[in-house]
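Here it is, the structure, as structure tokens.
One protein chain is absent from this view; the other protein chains keep their places.
Up next is chain A:
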Amino acid sequence: MLRACVRAILVFLVVFFYSGGAAKVVTAGLMTVTGGIAGTILYAKWDHKFRETVEKNVPYSDRLLGLALGPAPQETGLSVKKQVRMCSEKLWLRCFEIPVSGFIQAFLQFVVFIVFHSEASTEVTHIISAISDVPSVPAPCDTEMTPVKGSTFQECKESAEPLKERPVEEVTARLAQQDLDEQEIVASVSGNLDDSLASSAKATLQAIGAQEAALQAIALHTQKLKEAMEAEVHSSKKSTQWKDLEACLANRAAAVNDAGTALLKANEALDNLKSVIDKSKGRNVPAVRPLVLAAEENLHKMVVDLDKVVNKVRSAESEAKVVSQYSELVNEAKLQFQREVSSLTPEIQANWKGLTGKLSTDDLNALIAHAHRRIDQLNRELAEQRVREQIHIDAALEQQKLEYLKSQEAAVNTSLQHIKEDARLEQERKLSELREVMEAEMRTQLRRQAAAHTDHVQDVLKVQEQELKAEAEQVLSSKLLEQETRQRQLSQEQLDNFTLDMNTAYARLKGVEEAIDSHVVAEEEARKAHQLWLSVEALNYTLKTAEAGSPTKPLEVAAQAVRDSCHDNEFALALASALPEESLQRGVYSEASLRARFYGLRSLVRRVALIDESHNSLYQYFLSYLQSALLFEAKQEAPPTQLSGEDLDPFKLLSYASYCLEHGDLELAAKLVNQLTGEARRVAEDWLNEARLTLETRQVVSLLSAYANAVGLGTTQAP
């Protein structure tokens, strides 16, 4: 394609340079034309708008352009530039398909607006809004947030909405049921609590009693033991003492056992009570709380007492332990001594205090020696003991400290627990108090609300009452009005009917009267008509008095008669006065005379046929005479229904007119003669006037006679 173009151009150039003058011009012209066409095609290829304008303005250019470039691209009015803009915008904004915050979007919008022209900005906003599905007004984050909140709100609302007002009976029933349930629960709980409280109290008291008994037994025992250890009593009493001591010991053991079992039982009971309390706490009924609280307090007190007593018992026990240890040691020493004595003096039995007279000197010496040895030993031991005293004391102190610490810890723990328990109870008490206060307040508020509600209801009721009253009154008034109108209507109807009847009667009377009058009138009319007819007949007759060549008698008299006979009839009067003056004064010619006259006229008209305004010299006269001599036309010729241009020739007209006259049609003849022009017309003028007069008079007279006939006919009563 390109090569062909280049070759063509080269050829052109060659031809241009090597050709003569004319050929040069021709080639130059061709080159410019082809160059122009090529340029247009190229430009059209690049700019589509230009292509469209060219196609619109230059016919058949669309074919050429289609051939050269292919069909025009179907665009929605956007040029290449705009398309480029659109694509770039779309690409840029597609990066932001994720929901963008409103400010960034607004900024984007602004930037885009500045960068591209205003034409595209609306499209850009559309694109932005289309891509991100957010209105191009900032802050979609807010709108995103608020839907969430709104949804939660809605949820709350939804959860709150189903709580419609229940009907009153249901509410009261529910409340009653609730009360009953509560009462039941309370009763059961209180019963449980009381039972468990009672049992635990009993057990605790028992335990306390047992512990106290044990305490007393222990105290007694220790005392007895101390006494037994230290008192120097008679031997018989000693044995009783020892027996008492043993009894006491047994007692003590039993008491301690009892105390232990009682303590266990008490603990069990207390645990039971605690479980019951917990269970009743779990019921979550407000009325139960004070009971629970009281039970807890009781429990706490019991626990405290029990602990105190147990502590007392333990301390007593520890003391007793010390004393028993001491007594044991003493017993051990005694036994040892006795063994020693028995080893020395096997014959001597126990209870050496009673042996004062039985012992020999050897035994006594042995005994004294043993005693001395023992004393030495003991002194040695004592010295040792003194030496080790401090260490032992320290060890003992340490032990004591440890024990003390332990006991202190235990005491601290128990007191801490007690304090905690106390605090908790206090808290619960305070809580219950607060709750009561709150309840009271709520009740007052509710009462207030109820009062407000009743007030409102009262107001509403008042308003409703008024409305209803107004409505009822309106209805009543409307009904009354209706009744009234109906009443009035009925009365009016009656009245109307009556008047109607009266009117009809009156009308009939009037009709009758009128009929009679009209009869009279009709007769009068008939007479008049008759008269008129007679006068018209007279007039008609006078018309016939025309003689040949001379007019009729003047119609004045007859006309006057006619006028006299119809002086109250306007139509006849008008007609009578429509008679032309000439006819009245002079009379009219008859048709026959006119016809005769016409023939004379005819020859004259023939002779002056050519004369008119422009042709009226003597020479023309001569010519006209010549024509009339030489031209022959039919004597009579039937006139056509429509006159054409060639019928207006005077000769033809004359033949038509004579035909008409022969057949008695004066009117048509006059009309035809009226068509003459020029001198012929002037010549025929008089005849025409006479003919007109006659026609007029005859017309009027015929009208009058017709009218008179009609009137006469009208007035005659048909049988």
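Quick note on the criterion: a residue touches a chain if its C-beta (ideal position, glycine included) is under 8 Å from a C-beta of that chain, and two chains touch if they have at least 3 such contacts; residues count from 1.
What we mean here is this: contacts and distances are computed from a predicted model.
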### Query
Can you tell which of "NADH-ubiquinone oxidoreductase chain 2", "MICOS complex subunit MIC10", "Two-component response regulator" or "PAT complex subunit CCDC47" UniProt lists for the chain that's not drawn?
"MICOS complex subunit MIC10"
### Message
From the list A:Leu65, A:Ala201, A:Leu273 or A:Ala684, pick the residue that touches the absent chain.
### Response
A:Ala684
### Query
With respect to the chain omitted from the figure, which of A:Leu193, A:Ala262, A:Leu367 or A:Val608 is a touching residue?
A:Val608
### Task
By the contact definition given up top, give the residues of chain A that touch the hidden chain.
600-601, 604, 608, 611, 613, 616-618, 621, 679, 682-687
